[in-house]
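The complex appears here minus one protein chain, its other protein chains still in place.
The block that comes next holds chain A.
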Amino acid sequence: MKDLLTLEHLSAQDIEELLDLSENLGEIVDRPIKKLPTLRGKAVVNLFFEPSTRTRNSFELAAKYLSADVINVQPSGSSVEKGETLWDTADNLVQMGIDAAIIRHKVSGVPQQLAQMVSIPIINAGDGMHEHPTQGLLDMLTLRQAKGRIDGLRVAIVGDILHSRVARSDIWALRALGADVVLIGPPSLMPDSFRQLSHVTVTTDLKEGLQGVDAIQVLRLQKERQTGGDIPSLWEYRARWGVTAHSLQWAKPDAIIMHPGPQNRGVEIDSDILDSSRSWVGRQVRNGLAVRMAVLFRLLGGAHNE
């Protein structure tokens, strides 16, 4: 494995091996000394061309806990602002000895293109509306911990499916691992292409969609990606697709709640649900760190990295 670009193109075995490794590295977060020598002498760069707090910090800490050095490149204040292309930026970093690059970009497919141009491992930290593979992995790890398995689960993803790279990574991973997926959201935010997929059910009706589900992934309503007219109003969105104490009754009694964050409390999910014992959002964040340590170790550890 040279890069981590998508979950769509990973086998179930690849995904499961990454989940096992993540599970085993998770305890590092609890250690009194969170500094392992594993990636000592390696340097990684965070190339974030879109705002991010959690994901960038999570990658940075994951690299640091494994003793890699980390630099952060953001477009403002860098040569990118002066018109340098991404390829030149990347090539300069490679010339300086960077061993891996973590990239987030608003354009789908940029990490793939970068991976073809440079020899170092590229990790996709979210590209446009395409994929966010480490988020997908941490969601799978959380589900597996909560339910003991993924095979045979019924998992709902609620919200703005159209703009969501999280939904896409989740869908590919869930299908690969044998789960059934229910996509629920406003018709204007539901891509038609998902209706053709096996093991995927599409509905606009929250009550119908939540019947019998083991877990609910609540997506953030991405206000910055709403070009206008997709949803009538935040109030109506909440009334029809908001996950509340009321709508939660329709799911299985032991269904868990997940959310990739950041949350709009009172819009797509109510505060009391988010803070309840059924919420696994804290564990998702924790698992994110484990997954990112695992991915860095997987891509940078070992001589014959096939």
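In this section, contacts are C-beta pairs under 8 Å (C-beta built on N, C-alpha and C of every residue); 3 or more make two chains touch, one makes a residue touch a chain; residues count from 1.
Here is the rule we use: contacts and distances are computed from a predicted model.
Chemist: Just to verify: the chain that's not displayed, which of "ABC transporter substrate-binding protein", "Bifunctional protein PyrR", "STAS domain-containing protein" or "Similar to stage IV sporulation protein" does UniProt list as its protein name?
Modeler: From the listed options "ABC transporter substrate-binding protein", "Bifunctional protein PyrR", "STAS domain-containing protein" or "Similar to stage IV sporulation protein", the omitted chain resolves to "Bifunctional protein PyrR".
Chemist: Which listed residue, A:R31, A:K106, A:K223 or A:R265, touches the chain dropped from view?
Modeler: A:R31
Chemist: Since one chain isn't shown, list which residues of chain A touch it in the complete complex.
Modeler: That gives, for chain A, the contact residues 17, 20-21, 23-25, 27, 31-33, 35-38, 66, 297-298, 301-305.
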